[in-house]
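The other protein chains are all here in position, but one chain of the complex has been omitted.
As written, the chains take the letters A and B, and residue 1 is the first residue of each chain.
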Amino acid sequence: MDTPSIVGVRNQKVIPEQKRKRFSLTKGIVILFLSVLVITQVYPLIWLVLYSFKTNEEILSGSFFSLPHSPQWVNFSNALAGGRYFRYLGNSFFVTSVTMICVIIFSSLAAFAISRFRWRYDQVLLLMFLVGMMIPMQATLLPLMIIFKNMNILNTHLSLILPYIAFQTPIAVFILHGFMKTIPAEIEESAIMDGASVFRVYWNIILPVSIPPVVTVCILTFINIWNEYILAATFISAERLKTLPFGVNSFVSQYSVNYGAIGAFLVLGALPVIVVYFLLADKITEGMVAGAVKG
Amino acid sequence: MNVLKVSRFTIVAFILPCTLIYFGIVFVPILVSLYSGLLEWNGIGQSSFVGLENFRNLFFQDPVFWPSVRRTLMFAVFSMAEIPLALMVAIFLRRYIRKPNFLVSSYFMPVILSVVIIGQLWKTIYNPAAMGGMLNQILETVGLESWTRSWLTEPKVAMFALYFVALWQYLGYHTLIQFTGISNIPAEIYEAARIDGAEGFKADRYITFPMIIPIFKISIVLAFIGSLQAFDMVMVMTGGGPAHATDVISTHMYNMSFLSMKYGYGSSIAAVLVVVCLIATVIINFIFNKLEKRFS
Partner (left out) sequence: MVKTSKLLSLVLATTLLLSLAACGGNAKTKENTGSANSGSTNATEKPAEKVEDKKVTITFQNIYPDPTDPKNQIMKKLVDQYHTDHPNITIELDSLNTDQQKLKLKTQAASKEVPDITIVNPAAQMKPFVDAKLFAPLNDMLDQNGLKATFQEGLLDFYSFDGNTYALPDGNNIAVVYYNKELFEQAGVKVPTTYEEMLEVVKTLKSKGITPISIGEKDSWTGSFLFMNMLLRTNGGPGFLQDVVDKKKTFEDPAFTEAVDAFQSLVAAGAFQEGATSFDYNAGENLFKTGKSAMYFMGTWATGGIETSSVNGKVGVFKFPTINGKGDPNEFMLAPGSAFAISADSEHLQETKDFLNYFMLNFPKEAFEAKGAVGVGQIVDGDFAAAGYSDMAMEVLGLFKEVKGGDLAFDNTMNPGTAQIHLNSIQNLFVQKIDSAEVGKEHQAAYEDNNK
């Protein structure tokens, strides 16, 4: 029952088979704990799916476990009505992917410079970015409106992408910087000795090693903007440019809310994400392991 | 650490794209916001410059401000206290689960789902028993009827009910970050330690903990800043009510700027929020720098 006996499962590649097979109480308790956690964390998803098939009255009656009385497919037809879903999905996808690409490139460059270059103002710059993370978005709405008006980009996707990049890069820089700091310096020193350029060091050494944090940054960036509504609703007016959160909120009227349709729209909004995620999950795992091994 | 000696041009090339967009879209609005904090302005019509008047009112006359600061800081303390738990979960996942990525993603679900849904779900949990509130029903079933209450509307407990939802929601978020951190520790180090006889928690003590400190810091800072900006969840669950009992700094700011239409005053709250964040971050940085030095 002593803990050392079950060590080593952490790194699959180096663990001898027989060690894993040993039963241990600790392991049992831990797995039980992790399973309970899965249930509490995944239940909302199941709940959401049930929710999307219910009537307003069923939803508001507030029962926690109940199944829908009769499945309300009408919620889904409402959500899909007029082809808005596909248009919004396309827009969300476009805005999110452009943002993610830019965030990753910009932030990894900056994080590299802050954590690896020897220069005077690196900490100042990092602090600057930290300040950026602290700004509540609501406080910037009005100034941004004025800026975008003068840049003449209101009501374009650019008016979303720019603030999304700007608000997500500080967090990304912060996270990537934290990781890059931990990478041993010897590797790049020797690379430089061999005559590699700085950019090559960044591209061929640091970036591959940083795949796990980059993946993490991708995920965090994604969830921060996929559901973002306040900026989108303020800067976008044209129907053809709207993103998924508009669809969710379109079922909220002045004196009524169509909860079932909201649920259906959220299911439809989350579906592609979850599908893509699990399709890519293996690749992501590979990336993480590869990164760890190379490090 | 910082090893590469490079030309000024190279530095600029690396940081320019990031810095430009950041200064344009984040920094300038902050300055504008700070300036607005010195105005008496309803956000629409004429404004007049009142100097530090807004701050004076905020600090000395506003009955809602200080309690909301206290709640916000409590929020931050709870969120940060959660990080060790997230780290523990991450260590468990790495050690006991063969294909942990599926679980990590599962734990992450509450963050992906819209706050509208999370709010609705927890309301059905916190509701009075007569309206199907699960928590109260459970308490009644196990004979703890005296514990039942209306969780979201009793001023004394409502805020704790909110803290709990936030902790539950963000556990997966921090687990993901910690998990990434652990995955990033080179396998050879553990291998070497194992040969030296350091396994399990002993290995954690001497390898995982010291090496995870920078990542731990990331989570702490993110938790701190995230809870200072907590907004959506409070708005959805209680709207800051009953009677300001669950107002935090950001909801107070929103109420002032956009509902009471005192934009200048709201901006002064935003400015205070930024300063609080800044001080806290410096403190956190200081503590962790010490820690890192001690362990490396």
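Simple rule for what comes next: contacts are C-beta pairs under 8 Å (C-beta built on N, C-alpha and C of every residue); 3 or more make two chains touch, one makes a residue touch a chain.
Model, not experiment: these values are computed from the prediction.
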Which of the chains on display does the removed chain touch in the whole complex?
-> A, B
Per the definition of touch given earlier, which of A:S52, A:N78 or A:Q168 contacts the omitted chain?
-> A:N78
Touch assignment to the omitted chain, from A:N56, A:N204 or A:N224, lands on A:N56
Tell me which residue among B:T10, B:N42, B:S106 or B:N285 touches the hidden chain in the full complex.
-> B:N42
Option from A:L89, A:L154 or A:I205 whose C-beta touches the chain left out = A:L154
What is the set of chain B residues that contact the non-displayed chain in the whole complex?
-> 16-17, 20-21, 23-25, 28, 31-32, 35-36, 39, 41-47, 123, 126-128, 130-131, 150-155, 237-239, 241-245, 255, 258-263
On chain A, what residues meet the omitted chain?
-> 56-57, 60-61, 78, 81-83, 87, 94, 98, 101-102, 105-106, 141-143, 145-147, 149-151, 153-154, 156-158, 161-162, 229-230, 233-234, 237-241, 246, 249-259, 261
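Just so it is clear, only the chains that are shown with their structure count from here on.
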Roughly how many whole angstrom separate the Cα centroids of chain A and chain B?
-> 16
So, in the complex, the side of chain A touching chain B is made of residues 3-14, 27, 30-31, 33-34, 37-38, 40-42, 44-45, 47-48, 51, 59, 61-64, 105-107, 109-110, 112-119, 122, 125, 127-136, 138-140, 142-144, 146-147, 162-163, 165-167, 169-171, 173-175, 178-179, 181-182, 185, 188-189, 192, 198, 201-202, 212-213, 215-216, 219-220, 223, 226-227, 245, 248, 259, 262-263, 266, 269-270, 273, 277-278, 281, 284-285, 288-289, 291-293, 295
Parts of chain B lying in touch with chain A, wherever the complex brings them together | 1-6, 10-11, 14-15, 17-19, 21-22, 24-30, 32-33, 36, 43, 89, 92-99, 101-103, 105-118, 120-121, 123-125, 127, 131-134, 168, 171-173, 176-177, 180-187, 190-191, 194, 199-203, 211, 214-215, 217-218, 221-222, 225, 228-229, 231, 250, 253-254, 257-258, 263, 266-267, 270, 273-274, 277-278, 281
